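For this depiction, one protein chain was excluded, whereas all remaining protein chains were kept in their positions.
Per-chain residue numbering starts at 1, and chain names A, B and C are given in the order in which the chains are listed.
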Amino acid sequence: MKYQTAITKIEDEREFVRGYSLEELTTKKSFVETVYLVLRGELPTAAETRLLNALLTAAIDHGPGTASGQVARIVASAQNSPHTALAAGILAMGERHGGAIEGAARFFQENKETGHIAGLVQSLKEQKIRLPGYGHAVLTHDGRSDVLLGVAKETGFYGPHCALAEKIGAVLNQISSKPIPLNIDGAMAAILLDMGFDWRLTKGFFIIARVPGLVAHIYEEMAGGEGLRRVPEEEIEYSGPEPRAL
Amino acid sequence: MKYQTAITKIEDEREFVRGYSLEELTTKKSFVETVYLVLRGELPTAAETRLLNALLTAAIDHGPGTASGQVARIVASAQNSPHTALAAGILAMGERHGGAIEGAARFFQENKETGHIAGLVQSLKEQKIRLPGYGHAVLTHDGRSDVLLGVAKETGFYGPHCALAEKIGAVLNQISSKPIPLNIDGAMAAILLDMGFDWRLTKGFFIIARVPGLVAHIYEEMAGGEGLRRVPEEEIEYSGPEPRAL
Amino acid sequence: MKYQTAITKIEDEREFVRGYSLEELTTKKSFVETVYLVLRGELPTAAETRLLNALLTAAIDHGPGTASGQVARIVASAQNSPHTALAAGILAMGERHGGAIEGAARFFQENKETGHIAGLVQSLKEQKIRLPGYGHAVLTHDGRSDVLLGVAKETGFYGPHCALAEKIGAVLNQISSKPIPLNIDGAMAAILLDMGFDWRLTKGFFIIARVPGLVAHIYEEMAGGEGLRRVPEEEIEYSGPEPRAL
Partner (left out) sequence: MKYQTAITKIEDEREFVRGYSLEELTTKKSFVETVYLVLRGELPTAAETRLLNALLTAAIDHGPGTASGQVARIVASAQNSPHTALAAGILAMGERHGGAIEGAARFFQENKETGHIAGLVQSLKEQKIRLPGYGHAVLTHDGRSDVLLGVAKETGFYGPHCALAEKIGAVLNQISSKPIPLNIDGAMAAILLDMGFDWRLTKGFFIIARVPGLVAHIYEEMAGGEGLRRVPEEEIEYSGPEPRAL
């Protein structure tokens, strides 16, 4: 048997996602409920649906200047198909762009039982280990985190991981010279753990959320007709050997 | 100015998507409403939200055997990061997999005014030009199309493009020896046009819909721990020159 | 049978490429000879080896400012694996970046028999159809083309496609207000056709040539440790709706 799957069954030309008829889901459930179903195996409660909606909405776009946005637009500008430009944009989501959600989730899960948070954070700082899920290249305070934690509280999913994430943030701000806010990656990570998701699935939610934003940027680039994007020569500094004979 | 965008504004550390505060959207609007907003520029009505939910849900997954599903799982099996496996899966969405939505939308838009559909279809058949949006590798009738057209009617968005798509399907079934159903690509294409979207944006909706399914397959592959997938030697037939001396 | 292939046979733990033992090839043939073998099915003559070396060398790099170079570096800067950054860079090689070689090769192949080149070019100009393989974003004359055509002459492979390419270039320069040089894409296309390669394989040579350059840029980016690249806010102009209430 080549593939074993518990996700979708196709039988007599009908599809069942996690046991539910896809045709029924199409008319009776929202897309976000089905996203939860496909990833979790069961349908969400109303509270879970509300919270997942908030998580996905909060990360839908962050402008053309992010690594994924810029890459998607450059690849689209070279006149590629939209799915090619989108895939390239997603490839930019490495450790330093969206990847923090995975790292933060792993860290929270592994340190949930820790009694002495201040000591833990201090020791990481001394080893110069940067905590994923904290700090932001542009923002000094990440309002999106507060909003998400608010919805988590309201829906009853503010649990031990969210509490840990905020305690760590408070310690970090005490011992650092500049603000290191709990960012959207960190907040999403903590909330997804408190919803019961595995840390290895957390980055997937970030990507699902951001794909529509990237599609919008690709379409804007295609419609704009700017031509091929390239770095102007005056923004490139050559520091290698001067012209020499063979 | 390097990038001009009408999608997202970042100002004083706050984000505005198409003019609306992202923090407000996060608490007050659903993800699908914000998907519509980011792609269209305006918030949807309740009818538009319902129809977009149906469109996205219908395409959320089609099992591990599709080109994108298989590719995403093979790349995950080589122990790549999830975003890398997802991007590879999306790259499989070429002309023959998901690409038909774009082709169908373009065809419907260009032939909306045509009076003589039977003649048009007959002439394409004689030139052996395959109409995108019709036929299915596995299904002889695509129930998902009926369901989507049903929701389109119910929400008042069954318009000239949907009517054209169904008329073409009827003609095709009359003149062909085997069933060539209006498939989900064709139905999505017609409905998105009747909702007012440009044909160049239609494939983006298919991708947005399928990404959560692919993420589920990647996670299942990672959790399953099958090891690296490769084609067994007995499924490869060598037809080149026999061993020869240099 | 899942895959039929005439490229490589694996038998009793030994590999044969196009019939030749890979172990023998490794000690007795150069990489470029084996590249020719794997793509063409037969080993090259000395003249073919020399010409292919020239073609691949000429396209090895064009700096970090090309679409592929920039994308590869941005994706590497997000701390992705090198193969991920490379794949993203390759995705940037769309119609407008490296893609011209395919378009030019197709055009030359289809118009090889044309007697009246001036009329053909004039008519394309009137229809505002841009000929692939001519013109350059930065260069007004593409010295790399002359060098390649020189090696083609020297090795006896300057044939009807090269002659056609140069005649078209001369006509274009006569009827245009600014220089539209035969660029490296156009020269590579013509030479590869005169070597007997199919136009559908031509872009593959460009990619094979450029991959080492991209690998060098990715390594330079990783070693440089610049951190995540993003577009500074002052290079982004927002042109959408002003902040508005929900």
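Operating definition for what follows: a residue touches a chain if its C-beta (ideal position, glycine included) is under 8 Å from a C-beta of that chain, and two chains touch if they have at least 3 such contacts.
All figures in this text were calculated on a predicted structure; none of them were measured in a lab.
Contacts of the undrawn chain with the visible chains, over the full complex, involve A, B, C. Checked against the full complex, the one of B:5, B:84, B:155 or B:183 touching the unshown chain is B:84.
Within the whole complex, the absent chain has one touching residue among C:8, C:109 or C:173, and that is C:8. Interface note: of C:78, C:195 or C:218, the residue touching the hidden chain in the full complex is C:218. Residues of chain C in touch with the missing chain: 3-10, 13-15, 17, 22-23, 25-27, 29-32, 34-35, 38-39, 52-54, 56-58, 60-65, 70, 73, 81-84, 86-88, 90-91, 93-94, 98-99, 138-141, 143-144, 147-148, 150-151, 198, 200-201, 203-204, 207-209, 211-213, 215-220, 222-224. Listed for chain B, the residues touching the missing chain in the whole complex are 63-67, 70-71, 74-75, 77-80, 84-85, 87-88, 91-97, 99, 137-138, 227-233, 235-236. Summarising the interface, chain A meets the missing chain with residues 1-11, 16, 18-21, 24-25, 28-29, 41, 43, 80-81, 84, 87, 91, 231, 233, 235-244, 246.
Criterion: only the chains that are shown with their structure count from here on.
The angle of the rotation superposing chain A on chain C, based on CA atoms and rounded to the nearest 5, is 180 degrees.
Separation between the centroids of chain B and chain C, computed from CA atoms only, is 31 Å. Between the Cα centres of chain A and chain C there is a gap of 35 Å. Rounded to whole angstrom units, the spacing between the C-alpha centres of chain A and chain B is 22. The set of chain A residues touching two or more other chains comprises 63-65, 70, 84, 87-88, 91, 93-94, 99, 138.
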